[in-house]
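Shown here: the complex without one of its protein chains, the others still in place.
By letter and in written order, the chains are A, B and C; residue numbering begins at 1 in each of them.
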Amino acid sequence: MNLAFTQEQTELRRTVRDFLDKTSPEAEVRRLMETADGYDPDVWRQLAGELGIAGLTLPEEYGGAGCGFVELGVVLEEAGRSLLCAPVLSTVVLAASTLLGLGDDAACHDYLPGIADGTTLATLALTEAAGRWDDADGITATAARDGQDQGRGWTVSGRKAFVLDGHTASLLLVVARTGAGLSVLAIDAGAPGVHRVPRATLDQTRRQADITFTAAPARLLGEEGAAWPVLERVLDLAAVAVAAEQVGGAARVLDMAVDYARTRVQFGRPIGSFQAVKHKLADLHLGVESARSAAYHGLWTAAGDLPDLPLAASLAKACCGDAYVTAATENIQVHGGIGVTWEHPAHLYLKRAHSSRQLFGHPAHHRQRLARYVLAEQAATASPA
Amino acid sequence: MNLAFTQEQTELRRTVRDFLDKTSPEAEVRRLMETADGYDPDVWRQLAGELGIAGLTLPEEYGGAGCGFVELGVVLEEAGRSLLCAPVLSTVVLAASTLLGLGDDAACHDYLPGIADGTTLATLALTEAAGRWDDADGITATAARDGQDQGRGWTVSGRKAFVLDGHTASLLLVVARTGAGLSVLAIDAGAPGVHRVPRATLDQTRRQADITFTAAPARLLGEEGAAWPVLERVLDLAAVAVAAEQVGGAARVLDMAVDYARTRVQFGRPIGSFQAVKHKLADLHLGVESARSAAYHGLWTAAGDLPDLPLAASLAKACCGDAYVTAATENIQVHGGIGVTWEHPAHLYLKRAHSSRQLFGHPAHHRQRLARYVLAEQAATASPA
Amino acid sequence: MQHSSAPAPGSTAGGPAQFEGRAQFEGRVREWFGANAPRKGSPEDFSAVHVVSARSPQEYHEQEEHAITVTRAWQRRLFDAGLAGRSWPAECGGHGAPDWQDEVVAAEQARWGVSTKMFAVALEMVPAVLFGHGTHEQRVAYLPPVLRGEHGWCQLLSEPGAGSDLASVSTRATPMDGGWSVTGQKVWTSNAGCSDYALLIARTGSREEGRAGLSCFALKMEQPGIDIRPLRQMSGAYHFNEVFLDNAFVPENGLIGGLGDGWAVLRTMLASERAAIGGGTSARSATQLVGLARQLGCSDDPGVRDLLAQAVIRERTLDLLRARIAAGHTVPAAGPTTKLLYSEHARLSADAATTILGMAVTLVDDPQSAPWIERLLFAPGLRLGGGTDEIQRNTIAERGLGLPR
Partner (left out) sequence: MQHSSAPAPGSTAGGPAQFEGRAQFEGRVREWFGANAPRKGSPEDFSAVHVVSARSPQEYHEQEEHAITVTRAWQRRLFDAGLAGRSWPAECGGHGAPDWQDEVVAAEQARWGVSTKMFAVALEMVPAVLFGHGTHEQRVAYLPPVLRGEHGWCQLLSEPGAGSDLASVSTRATPMDGGWSVTGQKVWTSNAGCSDYALLIARTGSREEGRAGLSCFALKMEQPGIDIRPLRQMSGAYHFNEVFLDNAFVPENGLIGGLGDGWAVLRTMLASERAAIGGGTSARSATQLVGLARQLGCSDDPGVRDLLAQAVIRERTLDLLRARIAAGHTVPAAGPTTKLLYSEHARLSADAATTILGMAVTLVDDPQSAPWIERLLFAPGLRLGGGTDEIQRNTIAERGLGLPR
């Protein structure tokens, strides 16, 4: 695997960073944190339209740019760096990957162009009250054929929780159970029987909603009962995506801590000249570069559609989540008193770090999963000749 | 619980330290490491006779001093500090506690006075090849009534491993299975059917042997099949004892590192003036003082015969084992190159630390056990009125 | 609530049974608390005192006002029962009893969940400073109103440019007729708005003199020239204040210690603060973590059990270390050692809670996660307040272990 960025990818990074420096500075992040929707529709329109972010990885036939996961990772790393308040994870990663993965051509034609051009916000409603991402058996929402529509339509009932951008998405992809197993169904957020409750999130830059479905009219996507393997892959992609975002955030707080340590004077010298501060920052550097390596490996594995994506995803998510929390925590420590105030941006990153560590499985969960894969891998190779 | 030492206990510590400074300096430890027996019989005779260490916790009727576990802990802390090569854990802690715990008066009368006066070395042969201390079901050695002796005597067959001082003990207390369950039987190390193989230990200051029993003549101690609860308590006492020893070792290597950091000059100043070294040593200090607190709590709990000994033992063993390994490891780091040479004593402590961390259950095991107790404790208090 | 239906132990003060044995004293105190400690839901209920969670400056002021009122009343009750300042000299309003009697009272307060924490500076740092550096007149003037619950105190130490490096304090006290005029900016002051006095460190010498140019003062807080601005924390809550001093006045007898002795006074103050932080009762976060895991039904998970055990180990060993210190064991740098262990415990336990809570920790409106998020966002401040973790480690190394500066 040759982990080198192409010139185009490097240019994409520069373009996105310039754009976000202008459209997502700290003041703007703080403004959006206090709004009901939590993102800026104008900026999203530009991100989707001018920069083509929303359709970056979508095939050209659906209005996308046909790029790979490495490009998306570059965008997410930059988004994480600037704490971009926008529905990238929900719409571009979760919803678009689910639609593509289910292989329902008609649905792709109906929904993906709207996602690509930024007019459709979509999300995946998978988790329920327990907040578990990997628990297929625990999903209790149900889907049933709708008798009124000659049995061609469906209805969904149940309660979903921790739905990313569930308060603003217009298209809800809902995981529900039928006799055949788990399916994904598309539900219009404005349809009858859909009740959305925005939650107060620790990370105010990324919102969630609870959504209750009461016989809400739904459209079955792909084959009935065949959704779980698709969702497993979507969750692996999502884990890699959030890992890239975490690396962007972790690198940003390390920069922030280094800059402060260079300039803040105590005891007559910059605090960055104290060995305790130096070694703390050196250790964060090890963590960030390790995390970055794991995240990039995840991106390239996803882009190459390689079979060890589950392993690469767990490696990335296990590593990057902890690296980000550690960096965000120690950044505050380096800043001292000013770092624990509301006015300083350090806490925004700490909250994002804690919140994103939980998404798509905690590092402790991914370590168990990683061990399982590695053990299976070795058992397979070690089987006697 | 008032964790204050009495004046007598403080004097005991001073006496033992003076004695060990004279009889167990580094040169003597290194000499004994290379001998076949691994201890100095003369020193043991003095420890037992002049200082009364061997019978410290034994009742006076068996020639003991009738002291409590706090006194024994003081001795062990000092022994750990000087890496004393002597059968304290095997004879005084494991064997004597087992004999007392089994409540077999005749056996106590027959064996304990010899232990108290230093003429009998004894040990407990519990663990087998898997090296597990808590696995009653895994014990495969068997005991049977000896037909030749009108059925009053017994024989034992099986293989014991990791037997502390198993190569020098004259009295072997062997855990074996009968139809009634687990029992402890006394076997003369010189009896027919006893085959002892000294092992090469990582920690050359504490020896072990494998012992194979082939229908070896044995004497049943206490009630047949009733040994396990007694042994569980013995193992808790042993865990507390080794925790006290670990605290002595950990404090010693911290002293060693501090002394070196004060005097070793690099870059024109003592290395102890570098913040990285200071903070490393400060962290070791936190570890040592925490460990000492847990160990002392264990000693007082054992001395008071309090019901939460299992919890106190796991707390002490979980905490002290890791603190010692960390202190011994970082002591080497502070010393730099000289610290990894054979000539420097740092490695002797590192090896003792690693070896003793395994005794009577690894910290990871004791953490699981501790959690079990704490959860049970809270379930009991939380049960509704 | 019944008032003083049990005999107040203080009623025997001065009598022949004045310094009864520990068990006897404990018995009396327990009995008195049983009869007098506020019940949950009563107006004096301390469980409602949460200054830390105020979501606006207005709410902060209200909560602070409520908390100080409740604390004043309770402190007065203790005083009337003869339970306040047991170990303080009689001339300062106390009873001249042995130190352990104060510990007995404190333990009983902790057991009942009542707290004089709002008075912590007044009850712990002020006497440490005055007995160490003050005059007899100052002790007699300042201490009795504290015991009676009349005067609360705060600290005016840190400045934006003087965080860890307190020697670089630049707030200036300029001599004037009858005293000093003080101008400068202080920060990280708890209870600034409801305190009667402040322990103030200000520069009386030149900048070049460094720590030798500092002096300590007792500053009356209610006077012109003092502007208090609540400071919003990263949790969104208000707890600390910035205090702007513009020609605030301190009378001549408000100087504590000699002119230029400020650094020595500050050291006494910080040592007593560290001991108060590290020596207090643990937040019982390990116990609460165990409860959380049981509630969430994940207490059978070995990974969770390992986290619980680690928390229990940290919490119990810290409690045991405090018990050893109380029992007279020699623990080098005991104050910074317990303070650092405490801040690490708080941080690691909050982090363990996030693992146990899972996705719930992403929601602040989840009742199970809310208290843990509060701790998670409070823990970083614990690593800074009363001297950063790094400063504690320096102190442990230099003063505890004797390493060269």
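Quick notes
Keep this in mind: contacts are C-beta pairs under 8 Å (C-beta built on N, C-alpha and C of every residue); 3 or more make two chains touch, one makes a residue touch a chain.
Values in this document were obtained by computation on a predicted structure and should not be read as measured data.
Contact with the chain not shown here comes from a single listed residue; of A:G153, A:G193, A:G225 or A:P270, that residue is A:P270. Within the whole complex, the absent chain has one touching residue among B:S24, B:T57, B:S90 or B:T127, and that is B:T127. For chain C, the residues in touch with the chain missing from this view are 301-303, 306.
Within the entire complex, the positions of chain A that touch the omitted partner chain are 1-4, 258, 261-262, 269-270, 272-273, 275, 277-279, 281-283, 285-286, 289-294, 296-297, 315, 318-319, 364, 366-368, 370-372, 374-375, 378-379, 382. Although one chain is not displayed, its contacts with chain B can still be listed: residues 127, 130-132, 161-162, 199-203, 208, 266-268, 274, 276-277, 325, 329, 332-333, 336-344, 346-347, 350, 354-355, 357-359, 362, 364, 368.
Basically, only the chains that are shown with their structure count from here on.
Centroids of chain B and chain C (each the mean of its C-alpha atoms) stand 42 Å apart. Each chain gets one centre point, the mean of its Cα atoms, and the points for chain A and chain B are 52 Å apart. Chain contacts: chain A has residues 274, 276 touching two or more partner chains. In chain C, the positions touching at least two other chains are 390, 393.
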